[in-house]
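Have a look at the structure below before the remarks.
Note that this complex is displayed minus one protein chain, with the remaining chains in position.
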Amino acid sequence: MSADALLEVASISAGYRRVVILRGINFTLAPGERLAVIGANGAGKTTLLRAIMGQIPLSAGQIRLAGEGLDSASIAARARAGLGYCPEGRQLFPMMSVAENLELGAAGAGAAARMRRREAVLEIFPRLQPLLGRAAGLLSGGEQQMVAIGRALMGEPRILLLDEPSTGLAPRIVHELYAALARLSAVAILVVEQNARAALRFADRAIVLADGAIVAAAPAAELRDDPLVVSAYVGAGRLAPA
Amino acid sequence: MTRLIIEIVVLAGLALAGVMIALGANAYVVQLLFSTALAVTLAVGWNLIGGMAGYVSFGQVAFFGLGAYAGALAMLTWALPWPLAIVLAASLAALLAWPLGRIMLRLSGIFFALGMFGLARVAQIIVNALAITGGPMGTSIPTAEGPAATAMAMVALATGAVALTMAISRARFGLRLAALRDDAIAAAAAGVDTSRVKVMAFCASAGLAAAAGALYARNVGYIDPASGFAGTIELQTVLMVLAGGIGTVWGPVLGGVLISLLSTVLWARFPTEQQIILGALTLVLAIAMPGGLASIPPLSLWLRRPPLGVFKPTAFTPTAMEKAPAAVAVNGESAVLACRGLGKRFGGVVAVAGVDLAVAPGEILAVIGPNGAGKSTLFDMLSAFSAPSSGEIRFRGAPRGTMPPHLLARAGLARTFQTSRLFPRLTVFETVLLAATSHHPRWRDAEQATSALLVATDLVGDAERFPDALPPGRQRLLEIARALALAPAVLLLDEAMAGMTVAEIARVQAVLRAAAGRGTAIIAIEHVLPAIAPLAMRALVLDNGQTIAEGAPDAVLADPVVIEAYLGVDAMALAS
Partner (left out) sequence: MASIIALVILGLLWGGVYLLMAEGLNLIYGVMKVVNLAHGDLIVFGGLLGYSLFAHAGFTPIAALLPVALVLGALGAVVQWGILERIPLVGADGELRTLLATFGLSYVVSNTSFLLWGGQFQSIPFLQGALRLGPIAIPEGLLACSLAAFIAALLVDFWLHRTLAGKALRATAQSPLGAASCGLEIRRIRIIAFALGTAMAGGAGALVIALVPFQISSGGDLTVQSFTLIALGGLGNYLGAWIAAEILGLAEVLSQYYLGPDIASAIIYLLFIAVLLFRPQGLLGRLGRV
């Protein structure tokens, strides 16, 4: 494991009840790095994020944040330690306003810091400015995703963990979303994606998951046209007409 | 089989011991025997609806009180002999439970539990207000014969109640109850008439409680609203089932005996604290041992529900995999399932906006589209789990109308679910058998069809396993097997191949090809096309609830509109 790694995932295995989903996953994330985790539905991508956030216990291995083991820390403790999590399904507070959603993202900070961070988030997602008073549940999918990422950024995380941010979004919105993420500089990003194209264009490095194990890890640019990715991603059959 | 013999011997032994005590022991012990047998009857009766059907009730005491009063009045006003009065009371309660259950069982969880509590209070208020019941003062009933007779009758009733649950747990009805409790929607998709099954369990439960109530009144010779509808009875009943093992056959018997003896001891030594202790015990059990005594080894091994169905390997012949009933065109229509202008809106959101679709027997149609395109909503409408806002559905040559999902399943429309809906407490064999019994009237035929399907889906090795022990891909395989057990004319697959390994996908493809070869029309939703492409004869692309392309898979994939909307703009560069 490299000494300067911000996040170290060391040989972890995890699953649900009697079914093991992840088997011996190993990787690191450096400060400011952008890592994409891709793979077919059911490959274990979401489970990996859940394991990192402590939503499910590890059956083996360890996860370290800046050298410190996370072990049995609660989800909230991990969030406060610098993991900004945008879970599956976005998990916004649908009946609260966008402003309130953002406010809660920085619940631990003072009022002044909250205002400053909110300005920063609105700079990244200017679309949200006119929507601040609107209930989050009434926004479009793209806007909701922006609120979710914005809320995670309000905690000034060291790492942003994104679970399939492009789900259900039109390609144009996906493009806009990733363009905004590309402008973030201080934060490392771990993005799990079904939409491999978008993720590979955005990331520096990528990991391919299949059946709960890493089958490839390389700079993202190398993986874009790799036939291994194609087959791991779709399981069997063909990807698209040649 | 030996298990059944052991159970019968144990039950007969208990009954015999009861009779011996009733005939030989002193009055105190006979009275103790009576209250123990009463407790067992109540626990077993409550378990039918609260445990086996999964509808926890806090008002079964209503039927106990009803039975007590009905029995008392039948003896007093019509001078019926007491055994007849008891039968009458039980029948009356079971009869009344039918319409009541039809209404109340539309509720579930806390709503049903508290609704029943409310019903019990209404019954108490009514009895309190009527003149014929003696109002708040109650009514006396003559008790001519000694306590031995009623004690023996109570033992007989308890024995009958246990025998009834033993029989249910080994029959088609028990399998359906278990499925209903685990997942009512999946049970309906497997052809189970869930409302009928639960109402029947409710009626049986009510009848047992009423018979117990009538015997109780006969035994004490007196009934008033406070004792007939006592909260203590409700608490003790729930506690007995919880302590013994909710939903098991023998748990309530064990809990009934133990808790009723414990209550008697507590009543003698701590009369004022008795209910605090029983309440605290309920609380502690709910936290620490929700499965009751039946969940601790080795009892868990002995009291486990006997797995149903026998694998019949010799039965695997091509004829066991029968032809889909719709292989022949009906009314001259070539499509077995068709819809026109099908739409669905949730409030202001349009999920599906006017989709036309048709499949012919033996055809495999792929429906693809990005997440949120309306694919699953379309399936819910086609399989009658949700009512369309507009449009028409035709199935096997006739308008489908508002057929309930279980009848549609029996008529040959089977489906799987996007996130697997399996029954945690049914084995792999039972899961498939459940659906097979919806199609085959004879148990043996259902077992044969199940065996054949397990062979075809390569699940034989997992037959005795529970679904949560299977990896995700095999869980999906099991769902497909369950759907195919209905020998469907149409099979709707909702992302059935997501999360499967390459070997599993190959297996599914073979099974689906074979099914299509027998005349089953298949509509498969997939998020990505490749898994289904090699099979599909036609593909339909949905986006924003509308069909944006339809045709041969290759042609559809080359369509720029599809590439733009579904695969995203940058895929165009890749494709060229």
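Just so it is clear, A and B label the chains in written order, and each chain counts residues from 1 on its own.
One rule holds for everything that comes next: contacts are C-beta pairs under 8 Å (C-beta built on N, C-alpha and C of every residue); 3 or more make two chains touch, one makes a residue touch a chain.
A quick note: this is a predicted structure, and the numbers were derived from the prediction, not measured.
Tell me which of B:A131, B:I287 or B:V349 is the one touching the absent chain.
Selected residue, touching the omitted chain: B:I287.
Specify the residue from the set B:L95, B:V122, B:M137 or B:A167 that touches the hidden chain.
B:V122
Out of B:L107, B:A171 or B:V460, which is the one that touches the chain we can't see?
Touching the chain that is not displayed is residue B:L107.
Have a look at B:V238, B:L478 or B:A496 and name the one touching the chain we're not showing.
Checking the options B:V238, B:L478 or B:A496, the one contacting the hidden chain is B:V238.
In the complete complex, which positions of subunit B touch the hidden chain?
54, 56, 58, 103-104, 106-107, 109-111, 113-115, 117-119, 121-122, 125-126, 128-129, 231, 235, 238-239, 242, 272-273, 275-276, 278-288, 290
For subunit A, enumerate the residues touching the unshown chain of the complex.
53, 55, 74-77, 79-80, 84-87, 90-96, 100, 103-105, 107-108, 151-152, 154-155
Keep this in mind: only the chains that are shown with their structure count from here on.
Distance from the CA centroid of subunit A to that of subunit B, rounded to the nearest Å?
The separation of the two C-alpha centroids amounts to 39 Å.
Looking at the complex, which residues from subunit B come into contact with subunit A?
Going by the criterion above, the answer is residues 370-372, 468-473, 495, 497-502, 505-506, 527-528, 530-534, 554, 557-558, 564-565, 567-571, 574-575.
Quick one: in the complex, what on subunit A touches subunit B?
16-19, 21, 40-43, 141, 167-168, 171-172, 174-175, 194-195, 197-198, 201, 211, 234-242
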